[in-house]
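Below: one structure in structure tokens.
Complex shown without one protein chain; remaining protein chains in place.
And now, chain A:
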Amino acid sequence: MSTLAAVAVDPPKIEYAELSPMLLVFGAAIAGVLVEAFTPRYLRKSIQVPITIVSLIGAFVLTVWLGLRGTRDAAAMGSVAVDGPALFIWGAILLLAVVSVLLINDDDQFVAQAAAVPGSADEDRAISEGGAHTEIYPLVLFAVGGMLLFPAANDLLIMFVALEVMSLPLYLLCGLARRRRLLSQEAAMKYFLLGAFSSAFFLYGTALLYGFAGSVDLAAIAKSLGSVAGQDSLLFMGAATLAVGVLFKIGAAPFQAWKPDVYQGAPTPITALMASGTLIAAFGALLRVFWVALGNLDTEWIPVLWAVAILTMVVGAVLAITQTDIKRMLAYSSIAHTGFLLTAVVATGNAGQNAGALSGILFYLLAYGFATVGAFAVVTMVRDAGGEAGHLSRWAGLGKRSPVLAGIFTLFLLAFAGIPLTSGFFGKYAVFSAAVAGGATALVIVGVVTSAMAAFFYVRVIVLMFFSDPAPEGPTIAMPSMGTAAVVTLSAAATVVLGVFPQPVLDLAHSAAQSLFVR
């Protein structure tokens, strides 16, 4: 009794200002849930949309403010790292989330009533009544909040919580496509099962590493690598299972199987959000796991990631060639890009080298994110009677029907292919040059060979659009809503600007990467 009284209990110190972007997003998400509960149906959308967009923009402003303030800190008792890379990633995710929400805002993409069985009378009634699920907005906000926390988590438990907060809403959102609902529900189911499986791996790895280091803190694990002896099996098992969890999230081979199904089945605006935001967040977390917690174990994991990178690039590029659905093709292209990014993850060395590799990855993620959102935005606009015209043959002759749209899509494809004067070129250049400097030249050669293969299927779409005759009953081009038009314009502008004048963003990525990760 007396000892308890003697020890003063220190309340945990929380740096609310440093966590403000996340707090704002989560707060808005909870507000969104309350809106769903207490406002009449007809008002909900007009309340939810402003809440979502304003909170995301507000969080972006707060992130910029933190960046200008020079915050480089492990906040909340060292469990959330608010450092340069985290701030850059936050900024990128928030920007892309705003852009994606503009796409999500397009009603036509989401199911009228998720509970109605596909093809049933209930569904017809819901559609005729103009039903809509405005819950998607708070769900998106929760997912974005998770995306913000995931790459900033400085301890494995927080990282796991973030992973789940990010993933659960996405599992749901994937199943809400308005058309081809069975495909959409199947995608959601697959994503959920595989995602839950990978989460279990992640958690198991966390437990094993806790057994090894006696802590879930990334810095403490890093420290214990040098001091704990005789527990190597725990360490290696833990590192391996943890790696499975994060590699699943970035969609690296051999854990890539979910990507094409989910990208194809999910409502396209959600695909855009996942392809950009989730990838960026997951890469942030991956880097933190491998560079911070397991940084001194790099002689052990670098060969593994070499193999994963090569496999990912080859699988992505080769399987993309055989695809006939535009969204599946973009999914495999995303897998190939994941492989390109991994070439810089293994390019570790001294601090300067690490900073170079990190800034390359950051720039690549931003450039790729914009091109991806733009490409999916174009996909939402090419429609036929059954919704989006997904099959590639339907895109034949699009250049003739709608030269501007086809031209913009070509721009995104050229950026994916890494043609100079587009953002993709400098992204690829940044990671490949970091990899060469880090001694991974062989990996870069595999990278350029697979790039050439990847160029084939991008070029094939261009051929279809411009050099083929239009199908007699080809798809119609939906008149873009304000939001969609803004997304396409913004993404195209970002792709060109980052391709011609990348210096400011490179500087930003460079200064974000300069201090590396907080430990």
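Note that contacts are C-beta pairs under 8 Å (C-beta built on N, C-alpha and C of every residue); 3 or more make two chains touch, one makes a residue touch a chain; residues count from 1.
Just so it is clear, contacts and distances are computed from a predicted model.
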{"item": "Among \"SigE family RNA polymerase sigma factor\", \"NADH-quinone oxidoreductase subunit M\", \"Fe-S cluster assembly protein SufD\" or \"Carbohydrate ABC transporter membrane protein 1, CUT1 family\", the UniProt name of the subunit that does not appear here", "value": "\"NADH-quinone oxidoreductase subunit M\""}
{"item": "Contact with the hidden chain (one of A:V54, A:A307 or A:V463)", "value": "A:V463"}
{"item": "Sole contact to the chain not displayed, among A:I221, A:V444 or A:A492", "value": "A:V444"}
{"item": "Residue in contact with the excluded chain [from A:V61, A:V161, A:A220 or A:I419]", "value": "A:I419"}
{"item": "Sites on chain A contacted by the missing partner chain, in the whole complex", "value": "399-400, 403, 414, 417, 419-421, 425-426, 429-430, 432-433, 436-437, 441, 444-445, 448-449, 451-452, 455-456, 459-460, 462-463, 466-468, 502-503, 506-507, 510"}
